[in-house]
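Structure incoming, see below.
Note that one protein chain is taken out, while the other chains of the complex remain in position.
In order of appearance the chains are A, B and C, and numbering begins at 1 in each one.
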């Protein structure tokens, strides 16, 4: 890697995501790269293995509905106050996607183990849950070596091939300011590669900014950055803008039927040129 | 716990540290509570088990020299550019303290496991090191349950009884801004109790400050805070002041002999009234 | 006691009583009733109780990412939390995944969220479901997101403490692994509860009527609590407590 690239737009970022990528994404409130997600649909990416930290919403639902997804690894897929995720639900019922159902703390712990380069992590809870029964090849119950008679679940480390998220700003060296969204650190550190969209690319070095430095992911983890104004829309970007609840309600309604979803994609994904993103 | 207390001074904080405490402390550059350390010597605390994240300097050396320490758990004790830590070295040679020698990443991993409430953590490296041989009751080599034939060291979780550090500011609710010193998060989260000194207590709520919030430890982890101007002296406080190298050199010289150390304590620890701290 | 209260206000009162003595309670997403109860309990504690409300801007102390709440719970710092379930059975097993054979369930919900962890680690997990039907309260859940009980030897400081529904309040007996009917809400009967519950429960000879919220509590709910809960839940605050959405 020879320094972080600042690329032209989300189409250029989307071109860096191969089919079959294990894609790490954040929860709805953390800064979801929605503009990039639409570009991925436009580019027609296939067979994504989406791993959500720790859950996902409209992002996964659109990718699933558009046929981009092979596997979903998550604690939940939900449109939250706008209801269940319609494409996800349909895909589960038809068996169109593989499920790796999990629980938030197991995904966090697994990804933190990935950050640390350790092979697995022992965690409390989970014993007796069907989440463990259905992932018995990964989630093993072992006896605590330090205290025999104390069963524990171990969770394998998670290192996504690529993490994608949206943040407030990056500088020209590729350092990315994420503010209070600490989960972006976990994603960027855990993933093999990291692609980021930002509201704004600034001229000053963020690591030299005493107040912003503690919430800045250094460029050593970032492969490429693209500017994408309102790049989390219709979701929120903490500290910048809230969710577009009218649009999310519209999505929930339209995606409620396969035909409605096709129309949604036509209107809000395909016709949105890169320039508009 | 009924909210964080703002106490009068470092003597009041020192009174909250019982003899025999397993005391978590940060490395020299992270914000060492030196004023509180002097107050602990004045209060005559005994049998401390110091656990350093991941190493320590003049703080541990003074506590050891003053007879406050029973056990040192650390990757190193050093005065860095000012040389070896004289009281530590003497105490090792006379067997006056118990040693739990470790390596930086094992202490970090152990304390992060403590943060997560997990009993242990598997880490890479260490196999064949005498650090493991001499702590065989704690550092065990196990076979990776997910991939037999892959030996791994497991490190028990570390949860200090009390963590102490010095930071730039706290607000009246007891939220503590630590800037770039992320190790303070690990200490505060891992410890059962946390006592903090700060340069300044501010009126505005730090969690409501968009720029400072990401680097603020919420009061739910903080038992008590005291204002202590120049509270890290003679060490540095990142973003506020550098180390007093002349004084550190003086310490290294005086502490080089037991008599010199006694004189140092008299002049720079005992005679420094709480008001002066 | 007041006769003039909404069903939601009764439930807020029930849950508030279950939180007595708690140091820190956390409220998950989409939980305005548990949220209001937690805020009322804090008010009654003189501010000693800590309340964190996921989804709130102001009542959210976390600064270390989404994992922090789970770590906090695993360390034993969190005393109370709320769970719900698409299905809940008589052993307090919770199903948040779906109905039918996994993975291709014929009904699918969002997923298990943090249930499989917090149910083990938080001493007072309060189950809350305001649809008391045999569709929800089943003999055996189709998928165990989080088990209600564990075998001996499993580290489990936490578990089910109570189940609050629109009809009644259950306690949970960990030894017997069964729910016990504690009280039936005003206007409802034991028979109604039995009719709508798909699993066996313990019913004492005398089942009290659930205590209605006092006038004092209602005043607090409709005053400071309504103002506070309106920040994360403006629509709920407007509908139940009648305060203008703009007040948030």
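The rule we apply is simple: contacts are C-beta pairs under 8 Å (C-beta built on N, C-alpha and C of every residue); 3 or more make two chains touch, one makes a residue touch a chain.
What you see is a predicted model; the values in this text were computed from it and never measured.
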Output for the hidden chain's shown neighbours is A, B
In the complete assembly, which of A:122, A:160 or A:214 touches the absent chain? A:214
Out of B:123, B:168 or B:222, which residue would touch the omitted chain in the full complex? B:123
Identify the residue among B:108, B:165, B:233 or B:261 that touches the chain left out of the display. B:108
For subunit A, residues in touch with the removed chain: 1-3, 114-118, 159, 185, 189, 207, 213-220
Interface with the undisplayed chain - residues on subunit B: 27, 30, 53-55, 74-78, 80-81, 84-85, 88-89, 92-95, 98-99, 101-106, 108-109, 112, 123-131, 134, 149-152, 180-183, 185-186
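By our rule, only the chains that are shown with their structure count from here on.
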If you average all the Cα positions, which chain's own average lands nearest? A
In terms of mean CA position, the chain most removed from subunit B is C
So, in whole Å, the Cα centroid of subunit B is separated from that of subunit C by 40
Nearest whole angstrom, what separates the Cα centre of subunit A from the Cα centre of subunit B? 36
Which residues does subunit B have that touch at least 2 chains other than itself? 116-118, 213-215
Residues of subunit C engaged with two or more neighbouring chains: 63-64, 67, 74, 121
